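Structure in structure tokens, see below.
Every protein chain except one is present and positioned as in the full complex.
Here is chain A:
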Amino acid sequence: MSHLVGWLCHFTPVEIFTALGYTPYRLLGREGNNPRAATYLVGNLCPYVQSCLEAAIKQELPLLAGVVIARSCNAMIHLANVWPHYGAGGKTVVLDVPRRFDEDAVFYFSQNLRRLAAELAPPGEQQLSEERLWAAITWWEEQRAAWRELLACRAAGEDPPGGKEIMDGLARWQTPLNPQEAGKWETVINRLTGQPRGKAARRPRLLLAGSILPRELITMVEECGGLSVFEDSCNGMRLLLAPAARAEGDPYLYLARLYLGGPPCPRMVGDREKRRQYWAAAVDRFRIQGIIYHVMKFCDAAMYDFIALKAFCEKKGLPLLRLDGDFSGGNRGQWQTRLEAFLEMLGVG
């Protein structure tokens, strides 16, 4: 029996998986077309979500004991509907996530997390003890703290790890194939810290944002002479940045507050001001010179988020480029001129 449990949205508290003895494995999607998924999902739906289903149907995923699908956006709701029928085997557990951050939302989410722990528990397993959950919380917090330390170097350093290295590292860290691999998280982070670089000089420091940032985009940005120093996306650094203040006695309330209280994602419609403050802090701390926003096709949340970001950038006098993409890995031709022209605006070339 597999000990891997799949997850998608960054509002999924992986601490619960660890406490139950599972290894969390993030479904990061796949490049290419999604003809099999198109049989079960409508065409005008998030290509990342479609690609996750495609990967499952094509049996490209490792054997999973189950998948936790956070119903955090419209596309995820559709995925949660079809996954039990056409996705990978194992349990499908659905997690509702509030769209705002206040005491009612925290309490509601904590109750959902308690239910998640019960539904995910292996057959015959006793109720998850608070001690085990707190131990898992501590273990994950240790990892996130190490990541934050690395990111602090990016904020201050003249020669920080680039976005491609960070995103590749994050992907490796989120997709361990067994508990031994998951336990070697320090190796992943140390590899990034110790890599020789020496190519950051005079490259414009960029914030890359969007619902999902495709690897293709980050690679292109850095090939063309930009340097990504902050990635604000579902698959970026957001999940590392939640403030960890352990005032709660109840681990579920703690987790609910931690996940809902982290950097707001575009779906947190009630937190627009908090999102603006988050951008402002990132721009100042990471000395951002320009922002590239990737709008995933059919992601309404990202489109509205872009409008708010545009207003923010106009106020700050910060150059902003919007690139639309479909997560297919075939967007290079569409982006090349825009990206190069944007970098020329910032003085590259």
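The rule we apply is simple: a contact is a pair of C-beta atoms (placed from the backbone, for glycine too) under 8 Å apart; a residue touches a chain by one contact, two chains touch by 3 or more; residues count from 1.
Note that contacts and distances are computed from a predicted model.
Missing chain, UniProt protein name: "R-phenyllactate dehydratase activator", from among "Putative phosphonate transport system ATP-binding protein", "Glutamate/aspartate import permease protein GltK", "R-phenyllactate dehydratase activator" or "ATP synthase subunit a". Within the entire complex, the positions of chain A that touch the omitted partner chain are 319, 324, 334, 337-338, 340-341, 344-345, 349.
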